[in-house]
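Sharing a structure with you now.
And now, chain A:
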Amino acid sequence: MSSIGTGYDLSSTTYSPDGRVFQVEYASKAVDNSGTAVGIRVSDGVVFGVEKLLISPMLLHGSNRRVSTIGRHIGVASSGLVADARALINRGNQEANAWKSTYGEEISVKVLTERLASFAQVYTLYGGVRPFGCALLLGSWTEAAGPQLYMIQPSGEAYGYFGVAVGKGKAACKTDIEKLDLESMTCEEAVVEIAKMIHSVHDSDKDKEYELELSWVCRASGGRHQLVPAELRDSALAIATAESSDDDSSSDDD
Partner candidate 1 sequence: MQRTQQPIVTGTSVLGIKFDGGVMVAADTLGSYGSLARFRDLRRVRQAGEYTLLGGSGDYMDFEAMLEYVDELLLEDTTLDAPPSYTPRELHQYLARIYYNKRSEFDPLWNQLVVGGVRDGDVFLGYVDLQGTHYEDETVATGYGSYIARPLLREAYRDDLTEAEARKVLEDAMRVLFYRDARTINRIQIGVATEAGGIDISEPFELETDWTVGIRKH
Partner candidate 2 sequence: MAFPMQRELYLPTVPTLTVSSQMHSGLSGPSLGSHGPSGPMAARLATGKQAPVAPSRFSAASSSSAAVTVGSGPKTAAFSPYVLNGGTALALAGKDFCIVAGDTRMSAGYEIHTRNKPKTYRINDKCSIAMAGMQADATNLIKMLRFRIAMYERKMGKPMSTQSLAQLVSTTLYRRRFFPIYAFVVIGGLDEDGVGSVYGYDAVGSFERSTCCVQGSGTSLLQPVLDNQFDFKNHSIKPDELTLDESIDLVKDVFVSAGERDIYTGDSVEMHIITADGVRVETFDLKRD
């Protein structure tokens, strides 16, 4: 890496001569190295899928979740350093509570995204602090605003998306998402698509076992962020596994 040894990567207080802040870029690397996280915005809600890589076969199923909730109505899928993500999510919960006690209604995901992005950006300015090594996907569904999906990066940038993927398998997932007809798709269909994507980008040779976390916030869940019901999750996973083994056998035939 060109940055190494130049001294410009030791602190985010100093630009490199060509205008880069290396500490922020390294933080993005932490995100790129993590298990894939996908969020897609479809007609009736937002669906999240996370490939949670299991660091040990002794882990309790469902522990150390990478999907979480801010308030009750905003779903968050995180990638990168999960501990960093949790700090950001805690901040998000504070913002959501403060908003609700002031205005008596839930904070919108747009406002929350802006505030968290500003919060994350502050950590790219000073010595003695380290940028957040995580990216967050935030989504919500309300009757008035419909589905909304945003992503916050370690740099403090945040954009709204129709579909977004981060982590190891993001390139392949993005290609897959672009092929989908998001406008007409329902959340139930999206769950299957996400399961397929995550299953296909998971590199079972190189990586450890993974647990598929699926959650949604949609019309059916009443605008609340919830885990996808176990039945639907299992059937989606079964479809994904079946398809990939079909692919394997067909390639064998060739």
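Everything below uses one rule, namely that a residue touches a chain if its C-beta (ideal position, glycine included) is under 8 Å from a C-beta of that chain, and two chains touch if they have at least 3 such contacts; residues count from 1.
Candidate selection criterion: all candidates are chains of the complex that A comes from, given by their letters.
The structure presented is a predicted model; accordingly, all values stated were derived computationally and were not measured.
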Result, touching chain for chain A in the complex among 1 or 2: 1
Residue ranges of chain A touching candidate 1 (in the complex, touch as defined): 62, 65, 67-69, 71-72, 93, 97, 101, 215, 225-227
